[in-house]
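Can you read through this structure? Questions will come right after.
The full complex has more chains than appear here; those shown keep their coordinates.
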């Protein structure tokens, strides 16, 4: 991380003129000015909240849907193509439709983020269920587990590590979709901040916005990894 | 580039091919009639080819992307809209010619049945526009004149098509747009009404300009002169037969995108001059004033740190030279 | 004696390879039957059919007179691969069946039952351990405890003592003989040990090489309750010699052909 900042700083020294890269110091300064004078904290808070809610909704739907799709063959055959269809649709292309049908309120942005998070997570979950070792399912059924119990007591715990992966992926995607989501005429937010900076070609602000997004994502990811470590102690993890 | 990813030469049916050995100029443009009208007429009638130029055209969606590409040297020349007064002032490129003046293309519209009838009443309301554009300048001027502080209005940013959608869905009180998006607003609900246009504010006019990459400009004065010469021919042809010329341009460049009537509607809001009139305005400094006035708006909007004299980034001499020779 | 587990001319092949070639025998209520047969002959396949995980190509398996259509919690199964849940501790694994709707017990009952089997299986001190920290034999004991804990009427066990040392194995065998007697559980046990088969069973079913049929069903005329001394009775030794001969004649062809 420190190395990365040094690398950035070196690049900013080398690149000058038209292709100038704002230095870390210039970016930091832009961020400080942003926080003190333009209430950048509000943008940050709004975006973090949007991402959190979007991921929460997206994953909350993706987990059961992913499980159900993996579990019931007929449903899967019906819905799998639909999932890959909608998953592929670019959020930016959908923005005009979102604005028309969902308006420009918070729900529009949350819908875009949930949409992105959902489709990012659902495939990972779906595949992880398919990889559950049959022997555990058999053991559960032999003890009389109902469909729901099999699911909640065996499939879910077994796939918890993969669910975390799914959430991590969804989180990354949600952040990456933030600017698009805030194209739904958001008034504040990091995406809006970046868009504004780009409209007026204020490079240090642009960089500050981008770095803030990256850092927020890193923090969230770290938290998730820490939670995961605790929850999957039972797994033999080969990474040394 | 690799063959499979070839996007096609960019040559459009109906344009005159350049002669062998022509000077290649990479030109970026915005696909809006106030910006690319003379460009396309020149392609149709072969004015560029006649000058020994081979224009390689790249279409951009925003002036921002244009400025970035120009700066990075991906294109040599960009024809821009309102941002002609912004990015070159930041040292990003040299203006050498104006294409037209957009004096009334920007307009403020309010919802059907809205009680808002004038700009003053925008106070406390939600207004959507694309920040950093012609429309944003109009909003600034209108609010200033009405004595309303910009912070008293909720200004939200969106790309213009999205802004129109937002307006049409009733999510905002007003929209500051540029033509031909007024048509989209009226299509959705004929009851929407315009409460102000840039025509009402002399200082809200912007000049659309031809801007060259700094390094390229320093080395290719002769080519710039050829561009000016070609443009003068195209402009002359346009002034001679405005509707016929427009039809030619529509056919070659717009038939897929818009109706001819849209373009006819649109050109009403821009101002064009004959070559002689332009020359006069270059010589008496009026063109610099137009650019400077818009630049001040960008300063006020926070896009520019401070005001820079237009003559430092707008070199009028080449145009004057060529235009004098031609006349 | 009613037939609790019945196989009637059961045939099954896997992708062209014939495995079960018309297997038929029955296990009466409260009866203990062991199944012997060469490695790979189809014993686990047979057990999986009785458990309801595999459907025969033809013929039928019945439990308590009803055709087997799927798994059922009244049939406890101990799998050859143990199949204990790696994400649960030892005590949670053992108590698992008792938390399911089909067999739910109150928290106290469950705790008592778990404690009982932890003790019987000699797993004290490892209640909170995860399976990855257990030895092979300990995992097998957890799997056994988990199947016993739900107290099913029919027990299907696939080599449940394979990974245990001789003494633990004998101890658990005696335990099994005891509970079978007192609680009259119907049991089908797959094993490789002739001695074990005889010691525990009323009858021993000997399967032949793949494609498998029943070669012989041998009665064990040793009276219950059996004790370690039973192993030295002449009846015991006679059955043992007979079975060993039977197995030997079959197996050499299996391992070398």
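Residue numbering begins at 1 within each chain, and the chains themselves are lettered A, B and C in the order written.
What we mean here is this: contacts are C-beta pairs under 8 Å (C-beta built on N, C-alpha and C of every residue); 3 or more make two chains touch, one makes a residue touch a chain.
In this text, all values refer to a predicted model and were calculated from it rather than measured experimentally.
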Overall stoichiometry - one representative per chain kind is placed in view: A x2, B x1, C x2
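As a working rule, only the chains that are shown with their structure count from here on.
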Reference subunit B; chain at largest CA-centroid distance: C
Centre-most chain [mean C-alpha coordinates]: A
Cα-centroid distance, subunit A relative to subunit B, in whole angstrom: 38
Separation of mean Cα positions, subunit C and subunit B [Å, integer]: 85
Subunit A: positions in contact with at least two other chains: none
Residues of subunit A that touch subunit C when the two form their complex: 135-136, 138-139, 141-146, 149, 153-154, 157-158, 160, 232-236
Residues of subunit C that touch subunit A when the two form their complex: 51-53, 70-77, 79, 81, 83-88, 96-97, 99-103, 130-132, 146, 150
Of subunit A, residues touching subunit B in the complex: 18-19, 95-96, 99-100, 103-105, 183-187, 192, 195-196, 198-202
